[in-house]
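For this view, one protein chain was removed and the others were kept in their places.
Letters A, B and C name the chains as they come in the text, with residue numbers starting at 1 for each one.
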Amino acid sequence: MAKSKFEYVKQFETEDRLLPNCWIVVRIDGKSFHRFTDTHHFMKPNDERGLNLMTRAAQNVMEDFKDIVLAYGQSDEYSFVFHKSTNMYNRRGSKIMTNVVSLFSSSFVMLWPRYFSTQELQYAPAFDGRVVLYPTDQNLLDYLSWRQADCHINNLYNTCFWKLVQERGLSPAQAQERLKGTLSSDKNEILFSDFKINYNNLPELYRKGTILLRCKDSEPDATTTPTRTGRQMTLVGNHIHTKARPSTIVLHTDLIGAKFWEDHPEILGAKKP
Amino acid sequence: MAKSKFEYVKQFETEDRLLPNCWIVVRIDGKSFHRFTDTHHFMKPNDERGLNLMTRAAQNVMEDFKDIVLAYGQSDEYSFVFHKSTNMYNRRGSKIMTNVVSLFSSSFVMLWPRYFSTQELQYAPAFDGRVVLYPTDQNLLDYLSWRQADCHINNLYNTCFWKLVQERGLSPAQAQERLKGTLSSDKNEILFSDFKINYNNLPELYRKGTILLRCKDSEPDATTTPTRTGRQMTLVGNHIHTKARPSTIVLHTDLIGAKFWEDHPEILGAKKP
Amino acid sequence: MAKSKFEYVKQFETEDRLLPNCWIVVRIDGKSFHRFTDTHHFMKPNDERGLNLMTRAAQNVMEDFKDIVLAYGQSDEYSFVFHKSTNMYNRRGSKIMTNVVSLFSSSFVMLWPRYFSTQELQYAPAFDGRVVLYPTDQNLLDYLSWRQADCHINNLYNTCFWKLVQERGLSPAQAQERLKGTLSSDKNEILFSDFKINYNNLPELYRKGTILLRCKDSEPDATTTPTRTGRQMTLVGNHIHTKARPSTIVLHTDLIGAKFWEDHPEILGAKKP
Partner (left out) sequence: MAKSKFEYVKQFETEDRLLPNCWIVVRIDGKSFHRFTDTHHFMKPNDERGLNLMTRAAQNVMEDFKDIVLAYGQSDEYSFVFHKSTNMYNRRGSKIMTNVVSLFSSSFVMLWPRYFSTQELQYAPAFDGRVVLYPTDQNLLDYLSWRQADCHINNLYNTCFWKLVQERGLSPAQAQERLKGTLSSDKNEILFSDFKINYNNLPELYRKGTILLRCKDSEPDATTTPTRTGRQMTLVGNHIHTKARPSTIVLHTDLIGAKFWEDHPEILGAKKP
């Protein structure tokens, strides 16, 4: 049983250290979630249970990986931003991305009943993951803006599409044809004229996606409950059973403009967490 | 909401195509499973429920990824061998490893109650993953031999260690001290003299780990149940609720010697699955 | 002058170890050699001085890097095959490819006067380099066949093209137009009918390119000169001033068929050099 005889195979493993001093983004994406949401009767265009479950799983990830300074989620994807100074797992890319995607996946399944109650999970879902580096703060902000712009564009389209299908009785193909080539302003107009919907009044959860931040004043041994207020701030404390108090806050707000970053200078400014 | 203004950030994503014509091994490993098995009261040195759950989750992975020709598991790790000719996900390494580790993780949690019944999962487990390439059949065989030799060495040690702790009342530190510097033959002797245990009679599940292969004669639309026999072959059909019949077979046998590969020429010889 | 304060920047260097047990090919290519050959009045379609200089520089590379088992050159490119077992520079790809391309480049310039005598080098030429891995012998043979097929296809085209320009007085654009869409057989026919040239009688140097091998019987301290014969074998001893006797042999022969590899089993069969 000469183990040493075989150990040479370890040399085939490659090191994949990520360039230092760059923001590390791990983005996970649902695999074939079109089928998954159909099978599990998700509400269209947005299923609040599904979105909240995604966010709760993402909070679990932030709980475990303290070097994540922000997470952003929309639809079946979530992006986790590790501080550029992190030395987690010696910055090995494979190790970082597989740990994140694994913990997210197992959390998603474990927490499923909390959001879908008696509706059983029909099969194990999967997410893929990737790791991307951004050298500057501006590159990182543009990345996050890209994802939030994507959220808006898709949500506007999907809101129109499902209205046409669900309320006008169009077939999916007909709805798609109807929206072909339309601009944002056209879709806003369709919603307003045909369905009396002012798009800007729809929930920000749908229009802006979800931002997770760490509580600024969180002290591991604090015993008082911090008070949080504000229109777009939601305490997640009521969802958390395993911890005495929340360590992340949930926002549904614009991060493309400068205001968000002025309000939260600690995200980028932070020294190594 | 000029999405295009931000889309340049996609250029920061890197392609990580794996070298063609090499065997692809994805190995997943439990993260901090020492703590996980303690928290969940796993039997030591081997917990059959835990090992079977690992195997069942691995079968789920093989079910989804048809280019996996063999999987090998022991302890809290599993290795999945993709055929060298696979073109899955265009051989993008990140995509392959994150999908595997994600599906494994979500399956592990989803199937947990089937193996641990009323004992609840206390927290979401995580697995890390890595991808390694092996250019030749011999390199691949040596890799698998390395893992099986590792299984044997650890199991022999752990069997002794826990006997000393559980039946002799030694503290973990004392047991560790007792075994320091001992050879395999010494440990076999301890087991035999002190505990009347012939190591070679212990279950092969513990000593050899678990090999998963595809059923050679499996036809997706076959209605007859294949008959499988043999000492080391275990039908997993009784565990499977979601499928009419099994598409993988489970073996606990030696794969270091030539016999295994002579008995299963289809594994390496197979054309692209 | 606190050097240590700055040394952290070394962490930004990345390791690029090449997968073990694969054939390593370094291919170098002339940069903008269209312009270079025009400036230096190379004969078209083939300049024997230029081809021989390329080969002589390649021999210099083989002299220095003993793990190269074969080199193949044609036009302004050369491929160097390192034995799959080489551990040169710990298989760091950047180190290997830059050393090869650097020594080739400096040798090319240093040896220039030997081939171009009084015609001076007008500016410093450059070559780019790349490193490619091939897991199996067959992949390597196919790589070399690809390059030799490329040599043939280009040489047949160029031979026709320049005959039309040089002897028929066609402009380059006219010659290009004339050859557009022609098959190999058409080009052979043009050469034969219009120019009384049997393509197969042209020098093998042009049609097959150049293969460099190590002398099988070469002993570093041998004093007798080995005798080499054979139609396609050319001693390079007369070109070599710096060494007592040649350690590479130069061939212009087919390597796509099986015969070459049957005649030279030592190339692939060789243990680590």
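Criterion: a residue touches a chain if its C-beta (ideal position, glycine included) is under 8 Å from a C-beta of that chain, and two chains touch if they have at least 3 such contacts.
Every value quoted in this text rests on a predicted model; they were computed, and no experiment measured them.
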Request  = With the full complex in mind, choose from C:55, C:105 or C:253 the residue touching the hidden chain.
outcome  = C:105
Task = From the listed residues C:94, C:158, C:176 or C:247, report the one that touches the chain absent from this view.
result = C:94
Full-complex contact with the absent chain, from C:64, C:167, C:186 or C:266 = C:64
Key: Among A:133, A:151 or A:190, the residue in touch with the chain that has been omitted   = A:133
Ask   = In the complete complex, which positions of chain C touch the hidden chain?
value = 1-3, 5-10, 12-14, 28, 31, 60, 64, 93-95, 97-99, 101-111, 121, 123-134, 139, 142-143, 145-146, 149-150, 152-153, 184, 242, 256
Inquiry  = Considering the whole complex, not just the chains shown, which residues of chain B touch the missing one?
reply    = 11-12, 14-15, 17, 19-21
Ask   = Which chain A residues touch the hidden chain?
value = 19-22, 133, 135-136, 139
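Methods note: only the chains that are shown with their structure count from here on.
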Note = In terms of CA centroids, furthest away from chain C sits chain A
Query = Just how far, in Å, is the C-alpha centre of chain B from the one of chain A?
reply = 31
Cα-centroid distance, chain B relative to chain C, in whole angstrom = 47
Message = As a quick test, compute the distance in whole Å between the mean CA positions of chain A and chain C.
response = 53
Query = What are the residues of chain A that contact at least two other chains?
reply = 12, 14
